[in-house]
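The structure that follows is given in the form of structure tokens.
Here the complex is missing a single protein chain, while all its other protein chains stay put.
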Amino acid sequence: MSQQRSSYAVGTGLFIVLGFAALAYLATQTSSVANVHQGASYSVDAHFTNIGQLKERAPVKIAGVRVGQVQSITLTPGQEVADVKLAIDKRYDAIPQDSVATIFTSGLLGDQYVGIEYGSSKQMVAAGGTLSRTKSSQPLEEMLGKFFGAGGVTDNIGGTYVVKADFTNVGTLSAGAPVKMAGVVIGSVQSVRADPVKLNAQVVLAIDKRYDTIPDDSSAAVFTSGLIGSQYVAIQPGGSPDALKDGDEMILTQSAMQLEDLIGKFLVNGSSSDKKDAGDGKSDTPAGKH
Amino acid sequence: MNARAPQHNNVVIQSLAQIGNCGLFLLTLLVAIPRSFRYVRETVRQLWFVGAMSLTIIMVCGLFIGMVLMLQLYNVLSIFGSTSASGMVVALAVYRELGPVVTALLFAGRAGTSITAEIGLMRATDQIDAMEMMAVDPIAYVATPRFLAGLIAMPLLCCVFCAMAIFGGHLVGVTWLGIDNGTFWSNMTAVVVVHTDIVNGVLFKSLVFGAVVSLIAVFQGFTTPPTSEGVAYATTRTVVASSIAILALDFVLTAFLM
Partner (left out) sequence: MTDSVRATPDDSTLVRIRGLTTVLNGKTIFDALDMDIPRGKVTAIMGPSGTGKTTLLKHITGQMRADAGEIRVNGENVADLSREQLYKLREGIGYLFQNSALLTDFDVFENVAFPLRQHTRLPEVLIRNLVLLKLQAVGLRGAARLMPNELSGGMARRVALARAIVFDPMLILYDEPFVGLDPVALNQVLKLIRTLNQTLGITSVLVAHELEAIKQVADHIFLIANGKVVAQGDPKTIANDGSPWTRQFFGGEADGPVPFQYPAGDYAQALGFAGAVK
């Protein structure tokens, strides 16, 4: 019987140990206090001016193939660049020193990863070395702006004229966003800055010289393309016989509607109940950034 | 201990009386805790029966919950091209809700029923009276060790369940569906917070559920009429009452902890 008793005790002990092991696993491996553990790897530094949504343990890829992961992301006080430590598998130890590390996004809403494009140097980067050539994360707005906009900054060869417009709220409108009339792109947003005196946003629109007959009482509105799309400036022509000229200011403006306000108008109880999604609402729709 | 003493026809009054009796019984159990310290061996033995013996079902169910959750999430999230988030959603769903609730429901079915049936049969065969006669307090010797064992076993079982669910999610998501391993973990670790998700979600909830399930199981065993029908009826009651209590308390706790 004493043997029987001790077998209970041993089994129960095993059970308790297993339970605590599972707890330790949950607490260390799946949560934010996780310490990075991995196989044989060496670490390389890379400095980025903007890491976007890059997270620790995000993959590092070469030609789309995973070769390692992000070990740590630190910001040295006093510096404006993020120091990203990449842990790369020992097998891929022949990365040229002048390779370019870029932060890419997989898909529109997907996660970000570090891609390495090989350079041509004979010198290989050593463990603890630094990849000096980096391309930072491209904010989605900029990318979209390049896509839809009239070539963004590159179109400033002299084919545009500049018009100012004041908005009380520009939402997430940023430089490079398209300016459209009747749905057709006619220019791009050159700059967005807050006016310290009038306490509103002053947007400078660069409009293609071809469209020089826009009436000067036209209105400008900040619209959003689709629910989670980027924002752009839409111009609705007025009826004045005079056209807008370079340096003019548009008087009639309509500010960006915030997604919350829109939804709030739809729902009965308004937007007062928006405090709960801090933990899980991780998808970074442009509209969720105010 | 005579549950049949107040006979009310009104269902509401009857349920209230049950809850009241249950609460009084909890007091009796708690008062008996110091006296049950001398029966530590018995607590360990019960921990074996309610904890270690429930391990298989908990592990298998945890694995499948994690697997099916990952499969569903992958299919839905692939519409938005964000399958990489599925690992983190599995973790959050399991830690905050599914882990404690499903473990508690399984625990009620596996361990709760056996506690009720065992105590009911012990009463039906005069074993409880025999203990009284041998100057062994049945509350301290039978009831409290089982209650404590349930209290200790549930959080441990829940941890095992969650770990298995993560493993199952990893198996389906990473091994079969090809989500990147690092993305899987990095998303998870970025979102899961030890305090809110693991301590409040996994440990606290399962501790409360463990207390409730084992209290109901022991209470039903002790108060049922000591006959075969009485024991059968009490066993059913344990599952029904525990399930309702678990789900209702889950809502209250979630609202409270958030």
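Order of writing sets the labels: A and B. Residues in every chain begin at 1.
Heads up, the rule we're going with is that a residue touches a chain if its C-beta (ideal position, glycine included) is under 8 Å from a C-beta of that chain, and two chains touch if they have at least 3 such contacts.
Worth saying up front: this structure is predicted, and the values here are computed from it rather than measured.
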Given the contact definition stated above, which residue among B:T125, B:T175 or B:S228 touches the chain not shown here? B:T125
Across the whole complex, list the residues on chain B that are touched by the chain not included here. 121-122, 125-127, 129-137, 141
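Simple rule for what comes next: only the chains that are shown with their structure count from here on.
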If you average the CA atoms of chain A and of chain B, how many Å lie between those two points? 43
Spell out the part of chain A that touches chain B in their complex, as residue ranges. 5, 8-9, 11-12, 14-16, 18-20, 22-23, 25-27, 29-34, 55-59, 66, 69-70, 106-111, 113, 276, 279-280, 282-283
Given the complex with chain A, which residues does chain B contribute to the contact? 41, 44-45, 47-48, 51-52, 55, 80-82, 84-85, 88, 91-92, 95, 152-153, 155-157, 159-160, 162-163, 166, 180-183, 185-194, 196-198, 202-203, 258
